[in-house]
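Complex shown without one protein chain; remaining protein chains in place.
On to chain A.
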Amino acid sequence: MIGRHRHLLGLEGLSREEILQVLDLATSMKEVLARPLKKVPSLRGKLVVNLFFEASTRTRSSFEIASKVLSADAVNWTASASSVTKGETLVDTARNLEAMRPDVLVIRHAAGGAPQLVSEHVACAVVSAGDGAHEHPSQGLLDCFTLREKLGTLEGKTVAIVGDVSHSRVARSDLHAMPKLGAKVRLCGPPTMIPQGIERLGGCTVHHDLREAVEGADAVVMLRIQHERIGDPLIPGTREYSKLWGLNARKAAEWLTPGCVILHPGPINRGVELSPEVADGPRSVILDQVQNGVAVRMAILYLLAGGSPAEVSAAGARS
């Protein structure tokens, strides 16, 4: 249970307090990952099923490791090796898996809203691990966690999100979460990659010039060009994109403030969004994001596989 929510389908409906509940718990979970014995028994006997209808390395492993550190059993399910190839519907697949009594279903799907649909047909908790261009809530939370860790707070900070915002579920989750924590968000990219009217979501401004977007920013989130998701070309070519919206060592040195950190949800198109010197340089917190992702997903699973808030005070009585 995260605040009032049984599922984690997006960050749009989460309040500041609910987001902070996850981030604060993730801080304690990160301490567990630093121990010599990285395992605690809190979710022993719980079953987490990862349903991935799209390819994923980081997110799926991250949820799997998070489950195992908390002593839950994790089962990985991939669409290509399932009855989906025989024409089974999403709801039927979810219902069949639910009959095996999982406590949490983690779903990644190419269609926005797929986890929401599943959540309406199953009794267990559902976590979106990214759905279409809708949201990627655990990534949004780990971005916030990493920024809070590196900058101390998001209150009053400026975050530039650069790239293909229109196809990015990460950008959407960041955009829903970061302003709630007090950050100002600048969205930047080619006009074809910024949805019209997105500034109406609040807490953000739109820029098409990279220098204007990143100068004075406390953090820059570089998005991946999602070639697999883009049907018609939205940019003339990756060389031009890299020249105008990519970040290389020279631009980073000249345009970024000294404390500015660089995030990327991965996988990186090296030489397109980020040059290798920047991706591996001292400003980069990309690997911190990966590590923090496990801690944040531990917090999410712990909260959703736990109990109801009404019972917290009784169960929380010390003995």
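Assume a residue touches a chain if its C-beta (ideal position, glycine included) is under 8 Å from a C-beta of that chain, and two chains touch if they have at least 3 such contacts; residues count from 1.
Throughout what follows, contacts and distances are computed from a predicted model.
Among the names given as "Adenylyl-sulfate kinase", "ABC transporter permease", "Bifunctional protein PyrR" or "2-oxoisovalerate dehydrogenase", UniProt records the absent chain under the name "Bifunctional protein PyrR". Across the entire complex, the residue among A:Ser42, A:Ser56 or A:Thr205 in touch with the chain not shown is A:Ser42.
Here the missing chain is touched by one residue of A:Val32, A:Val91 or A:Leu201, and it is A:Val32.
From the options A:Pro137, A:Gly293 or A:Gly306, the residue with contact to the unseen chain in the full assembly is A:Gly306.
Residues of chain A that touch the chain left out of the display are 1, 25, 27-29, 31-32, 35-37, 39-46, 70, 302-303, 306-309, 311-312, 314-316, 318-319.
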